[in-house]
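Note that one protein chain is taken out, while the other chains of the complex remain in position.
After this line comes chain A, so read on.
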Amino acid sequence: MTAPPVLDVADLRVSIRGDEGIAKILDHISFRLERGRILGIVGESGCGKSTLIKSVLGILSSGARIERGEIRFEGENLLAMGDKRLNREIRGSRIGFIPQDPYLALNPVFTVGAQLLEIMRWHAPKSVRNHREHLIALLRRVQLPDPEAALDRYPHQFSGGQRQRLVIAGALACAPTLIVADEPTTALDVTTQGQILVLLRELVEEFGLSMLFVTHDLGVVAELCDDLCVIYAGQSVETGPTVQVLREPAHPYTRALLACHPDRSEHFTGIPGLVPSPLKAPPGCRFAPRCTSARPACPERPPHYVAAGQGHAVDCILHEGSGA
C-alpha cells in the first residue's frame, strides 16, 4: 500500500454569490501533490488561484460555496472537516501558509513577534518548549538579520524581502507537512525573488516538506517546481511533471502561454481575445472561444482529464481517445 498523496484535489467547483449573480469561480480543478514535491499552480491573474488556496484552507468568504469535489489532505477529506477542527489541527499546524504580499498580510499595529508567536501559541507541537527560541532559530535559518531584535519590531520597519522571510518562518513554525504559498515572490524585485526561491527549495528538502506553490509566472515554475498544474479561468487544463509539460505542452492554452513567455519567444505575441468573466463563463472548455484548434464539440464536452504521457494529463478534446 502506498501512502496517499499529501494533497489530492478532485473536480473542485466553487461558486461565489455576488451583487451581479452567481459566479462559478472554480469549475473542475484537479491535481495531486505527492510527498516531498513542489507543485506549481500556474494561471493568469483572476483565474482563481487564491480562491483555490482559500478552499484548501477552508477560509472562503461567506458568499462562496463549494458545489462539488474533494480536497484530500494526507488521505482525509478537508471539506468534510468542521471549521473548529480545521482551525485546531490543520491551519497553521499541519498546513503552513505563505501569503502573497507580506506587507498587507501582516497586521500593522502588532509586533511581528506577537503575530508569529500567536501562531505558535495555538499550533506549535508540544515538543517545542520555548516558542521564542524556536522562532528565533527559524528566523536565523531563513537569513533574517538580527532575529532577536526583529521580534519586537513592526511590519513597516522591514524591507519586502525581510517581511517575506518573516512569513516563511511563520509558515515553518509549527512543523507542517504541507506549505501553501500564494504568489510569495510576486511583490518582490527580481534579485530578492531569486534568493527566496532558492531558500524555499532548500527548506523543502531540509524539513521534508511538500509545497503547493501558486504563481502567474511560468519562469518561476520552471525554476522551482517539480510538477505543475495549469489553470485557465477556473479550470485546470493540464498537469504533469514540469520538465515534461514544458517540453511537450499538450493543451492549446499551455502552448499559447509558453509562446508568449518573454524567455521563449523573440517577439511578444499574446493570446487573442479576453479571459471570460466567471459570471458569463462559456460552457464546456472555457478556453474554446480563444482556441485556434477549437472543435464544434468543445462547448458540450464536460471537463475531465485524459492521459497525455507518464503522469501527464490534459483536459482537451484533441487528446480524447489518443491514449498515453
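In this text, a residue touches a chain if its C-beta (ideal position, glycine included) is under 8 Å from a C-beta of that chain, and two chains touch if they have at least 3 such contacts; residues count from 1.
Everything that follows uses one rule, which is that contacts and distances are computed from a predicted model.
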One chain of this complex is missing from the view, so tell me which of "Peptide/nickel transport system permease protein", "Phenylalanine--tRNA ligase alpha subunit", "Cyclic GMP-AMP synthase" or "Cytochrome (Ubi)quinol oxidase subunit III" is its UniProt name. "Peptide/nickel transport system permease protein"
Using the touch definition from the top, which of A:V9, A:I25, A:I71 or A:I119 touches the missing chain? A:I119
Listed residues A:G43, A:P99 or A:G161, member touching the removed chain: A:P99
In the full complex, which of A:C47, A:I90 or A:A256 touches the chain missing from this view? A:I90
Touching the left-out chain: which of A:N130, A:Q157 or A:S277? A:Q157
Touching the hidden chain, out of A:N107, A:N130, A:S159 or A:S277, is A:N107
By the contact criterion defined above, which parts of chain A meet the unshown chain? Give residue numbers in ascending order. 53-54, 57, 59, 87-88, 90-93, 96-97, 99-101, 104-110, 115, 118-119, 122-123, 154, 156-157, 167, 170-171
